[in-house]
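This is the structure I want to talk about, given as structure tokens.
One chain of protein is taken out of this complex; the other chains stay put.
Going in written order, the chains are labelled A and B, and every chain counts its residues from 1.
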Amino acid sequence: MKKTRIVSLFLASAMVISTLAGCGGGSSPTTAATTAAGETAAAGETTAAGNSAGTSTEAKSVKDTLTLAAQTEPDTMDPCRGNGVSNNIVMNQIYDGLVRYNEDGTVEPRLATEWEQIDDTHIRFKLRDDVVFSNGSPFTAEDVLYSLARTKNDSTAISTMSWYDPETSYAEDDYTVVISMYQPYAPALYVLAGGRTWIGDKETMEEMGEENYARNPVGTGAYALSEWVSGSSMLLTRNEKYWGEPAKTPNVRINFIAEEANRIIALETGEADLAYYIDGADAARVDEIDGYHAERGPSFSYYLICLAMDNEKFADKRVRHALAYAIDFKNLTDASFDGEATTLDGVYPNIAEGFKSEGIWEYNPEKAKELLAEAGVSNLSFELHILPGTVYQRMAEIIQSYWAAIGVTVNIEQSALATREAQGPWEASIRVATADEISNILIIYEKAFGSRLAPNDEHLEEMLQQLKQLYNTDERAALLEEIQDYLYDLKFSMPFAETDSVFGMRDTLQGFEFNAQYNRSNIAEWYIEE
Amino acid sequence: MGKDKKETSAIRGKKKSQFRNIMRRFMKNQTAVFGLVVIVVLLIFALFPAQLSNPDYTIQDLANRYAGPSAQHFLGTDELGRDMYTRIVWGCRTSLAIGLASVGIACAIGVTLGTLAGYFGGILDNVLMRIVDVLMAVPNLLLGISIVAALGNSISVLIFAIALGNIAAFARVTRSSVITVRDTEYVEAARATGASDGRIMWKYVLPNALAPIIVQVTTSLAGNILNISGLSFVGLGVPAPTPEWGSMLSNARSIMRDYPLQIVFPGIAIMLTVFAFNLFGDGLRDALDPRLKN
Partner (left out) sequence: MIKYIGKRILMLVPVLLGVVLLVFSMMYFSPGNAEDYILGDMATEEDKEAFREEHGLNEPFVIQYINYVKDALRGDLGISYTTKQPVAEEIFKRFPTTFKLALLSTLWSIVIGITIGIISAVRQYSILDNVTRLIAMLGVSIPTFWEGLMLIILFSVQLALLPASGFTTWKHWILPSFTIGTHSAATVMRMMRSSMLEAIRQDYITTAKSKGQTNFVVVTKHALRNAIIPVMTLVGVNFGKLLGGSAITEIVFSIPGLGNLIIDGIKVKNAPLVQGGILVIALAMALCNLLIDVLYAYVDPRIRSQYVKPKVKLAQKSATTEEEK
């Protein structure tokens, strides 16, 4: 168990401080690890509250069906295809991963009760022996190996699982599995915490076929999918065979409402008990709805301007700096998000591991002009690519006008990703990023990851690869700081705005705990007393 | 030769009085005249937006966003503090330009196909009409969206995408009109004089088959302006920062509950334009073919 803690500490790395702060709230890796043997961490964390609430709710009767308004319909329930938040909002309820990853970087037991790092490239997981899938089929180490191998082979997950070696990973017995890596990989536990690595049932899947399984999933989670109306909604029903604390609400219906305005209206008309993806600008309106309020907090999503690293036009650092000096990032952020986003003062979201505040880049158009002149650049003109969506359009038009003021012309091109990509790399672009684990956040600067920035910086590449293999906290923190300083000065990317995660919900909704990532919410804890 | 000339001038003379008749009938129709007046006004706006509003439609005032109507901005300002009136005026140019260009292209292609099919008949007719059937079978907007999504949203792609959806209508209208004309006496007569097929089609058949085509032009224009705004609304329209009514609507949609005026003005602009073309087209139809009028 000690070893478990060490591993989680490795991962938590620079987040020690916030972890300690978290102790005050009653949840920490220590409690998690000690309760792990018998109880689940998630349940353990809230045992006291949960039990009292549980008994009182039975007396008061709990609303039978919670209705949630989500944005996008999941495309599949295949346990190896949890790519994207919309899939995982649901998958997190019907499947389990080996472990649970908290946004502060700590790791808690889930299907695994404990784990130890045997050496740099092997981790041994002890699995729960009391788990059955929602169809009654028992859960064993075979299911873990089978599921991970499927993820490894899936075309959408190759880069995520590049470290995983399915050949030499093996089951020691039914409830012990050893995961083997090709090379040391610090974010391994993060990957194993789900998303793309949910555990499905080998036996059932082989019986019913993968396609059928993807539509009629069988998992070990607190809920099971009982109805899926294409394009419209999903109905989750409490999994009575669940190994942990049973879900508080018997049924959860998730309606897919693409338009934000319509999600709010669903709250206003009382159709939905909770809505995901509320714009910051609308939080106040949700508060005005009788019986509803908004809960907001920082998220991992941030917007950035990207300049192609292999493009001649931006080769001179003075040009990049000039482009940055030309923009009032505070104004840009305020106007783009109607004052509901925070101006980013570092190179990635400030709640992410090892964040360093670098300060907001100065707005100084005079200096920008000087730098351009110094670099001997005049009539600079390039393309700014944005994705479909009005937010992008707004940002692009503001940036366009700022750059025009220093004599730089940009042509805005708005199109779906691949239409543009097929015509060659773009020169500049505005993108959003939502990753929550540091190597995933920084992946945009890796060479293998081509399109966005077209990275070609050897030094940067080296640092990023090193970071992935570094478990040690101090070295890791130092390296992260170096990377941030380097990126801030490099200025091929200009991160500028961080947006909040905002949930709109009924005042009577209980058990809700704010999560920066929508998909990490544990819906099994939510209930409404009637 | 001389006889031929005399004949054409006779036709021309006949045409002049025909034209006068049409004008007279048209002018009697009040709603149609109203439509025409609105169209003329819109055309003036489209031709002289810089004179009638601010010459620079991109001027932003980030401190003064979503402002209500005032003396300075009499339709208020948009989400970037840009003058709404200016953008609506310039948007008129965008809509009309794309509308006219796409109708022009569709008309040229469609009329050619329809004339060939109607005049020659037979296998050519069959083949051409099956192509038209194919275009007819795909809903215009879906066709437009697929093309723009595939080729990117530049103005020229937009024009092409919208034009493609109109070709079928023009081909059909032209064809049926040509069929009624091709067996008339004067066409027979022209054929007897040994005129080439091309000449007959151009000189005798088309001019007499023109009326329904003209009507189709106005209805297509109305429909296309709706389609442009529809494409922009889906986010596949005119690229920013060119002002366009549909994209103004789409931009304002997320804040429509706080600032409803933001969606009211562009909506009215679209509606008024389409309305005017429809009224005009209706009046024209009645004037061109009084038998259709009830």
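As a convention for this text, a residue touches a chain if its C-beta (ideal position, glycine included) is under 8 Å from a C-beta of that chain, and two chains touch if they have at least 3 such contacts.
This is a predicted model, so every value here is computed, not measured.
Asks: Please pick, from B:62, B:100, B:179 or B:210, the residue that touches the omitted chain in the full complex.
Replies: B:179
Asks: Just name the one of A:150, A:356, A:452 or A:468 that touches the chain not displayed here.
Replies: That would be A:452, which touches the missing chain.
Asks: Considering the whole complex, which of B:63, B:142 or B:189 touches the chain not shown?
Replies: Touches the omitted chain: B:142.
Asks: Just to verify: which one of A:120, A:211, A:240 or A:530 makes contact with the chain not shown?
Replies: A:211
Asks: Please identify, in ascending order, the residues of subunit A that touch the omitted chain?
Replies: Considering the whole complex, subunit A reaches the absent chain at 75-76, 78, 81, 155-159, 210-211, 214-215, 229-232, 255-259, 261-263, 265-266, 268-269, 271, 388, 416-423, 431, 443, 448-452.
Asks: Which subunit B residues touch the hidden chain?
Replies: Counting over the whole complex, subunit B touches the hidden chain at residues 31, 125, 129-131, 133-135, 137-142, 145-147, 149-152, 169, 172-173, 175-176, 179, 212, 219, 222, 226, 229-230, 233-234, 246, 249, 253, 256-257, 260, 263, 267, 270-272, 274-275, 278-279, 282, 294.
Here is the rule we go by: only the chains that are shown with their structure count from here on.
Asks: With centres defined as the mean C-alpha position, give me the subunit A-subunit B separation in Å.
Replies: A distance of 48 Å separates the two centres.
Asks: Where on subunit A does subunit B make contact in their complex?
Replies: That would be residues 259-261, 279, 281, 285, 331, 334-335, 338, 388-390, 393-394, 396-398, 400-401, 412-416, 419-420, 423 of subunit A.
Asks: Which positions of subunit B touch subunit A when the two form their complex?
Replies: So the residues of subunit B touching subunit A come out as 58, 60, 62, 65, 79-81, 149-153, 235-236, 239-241, 247, 250-251, 253-258.
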